[in-house]
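Here the complex is missing a single protein chain, while all its other protein chains stay put.
Now for chain A:
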Amino acid sequence: MEKAPRSEVVGRRISKTIIYIVCIFLAILSILPFWIMFVNATRSTPEIQSGLSLLPSTHLMTNLHVLLDKSFDPIQGFLNSFIISTSATVFTVYFSSLTAYGLVAYNWKMRQPFFTFIMCVMMVPYQASAIGFYQFMYKLHWTNSYWPLILPAIAAPAVVFFMRQYLLATLSLEIVEAARVDGSGEFSTFNRIILPLMMPAVATQAIFAFVGNWNNLFMPLILLTQKDKYTMPIMVSLLRGDIYKTEFGSIYLGLALTALPLFVVYFLLSRYIIAGVALGGVKE
């Protein structure tokens, strides 16, 4: 390969330096707010009010005591969020895979119209149905129950869409044929052969479904009024309340506690998450 002219090499070096500076600045911008949150969680309120620091202090336990004194129960919130998010995630990925398989593997009359319908449903903002949904659940006496937060997860159009694209690219119908010859029923073929084959897509969508359900605020805020049923995001919203107005250290600690599990999961799974976003983006 020919060597590039000198001026071009210099020019490229300058632009590369600029690019690295911008990227490092953005990376710091991403970390800094969380760093301040973790640091302030260990500082006392007077320390926080006296100015910014990037080094931790020694008031973690005091802040924890103040936080827990004021009926903030992160373990309960964590458990509640965990129950809802896990169940909803299982429902979402299982039934979306099943629906997508039904769309790809079988040639039925309504197949194309049904797919178009899923595309349209993807566009509906969930607030469009919130009032009716609440009234409906109220009549069923399902407010303050987790069912309305879990069962609707069965119908997740965006996930079905993703799974369908994945199946179209990977599934060979010969496997299904072979299973039929061996006497496997359609349903057990799906459970025992297709679902394991779909694991990469299932894992990706499971992460997103979990994070999405964990972060959901609107629906739990509407449906749950009993304190012991509150999810993590509702508990976070309580931190803004009057009882914490002057306890800055405790507010930061509460925030840190709600964010910590997600940080751990994120850094363990970040590679898959990034790959998953990428997969989800390439939809055509």
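As a convention for this text, contacts are C-beta pairs under 8 Å (C-beta built on N, C-alpha and C of every residue); 3 or more make two chains touch, one makes a residue touch a chain; residues count from 1.
Simple rule for what comes next: contacts and distances are computed from a predicted model.
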From "PTS EIIB type-4 domain-containing protein", "Cytochrome oxidase subunit I profile domain-containing protein", "L-lactate dehydrogenase complex protein LldF" or "Lactose ABC transporter permease", the hidden chain's UniProt protein name
"Lactose ABC transporter permease"
Determine and list the chain A residues touching the chain excluded from the picture.
12, 15-16, 19-20, 23, 26-27, 29-31, 33-34, 36-37, 40, 48-52, 95-96, 98-99, 101-103, 105-111, 114, 121, 123-136, 138-139, 148, 151-152, 154-155, 160, 186, 190, 211, 214-215, 217-218, 221-222, 232-233, 236-237, 239-240, 248, 251-252, 255, 258-259, 262-263, 266-267, 270-271, 273-274, 277-284
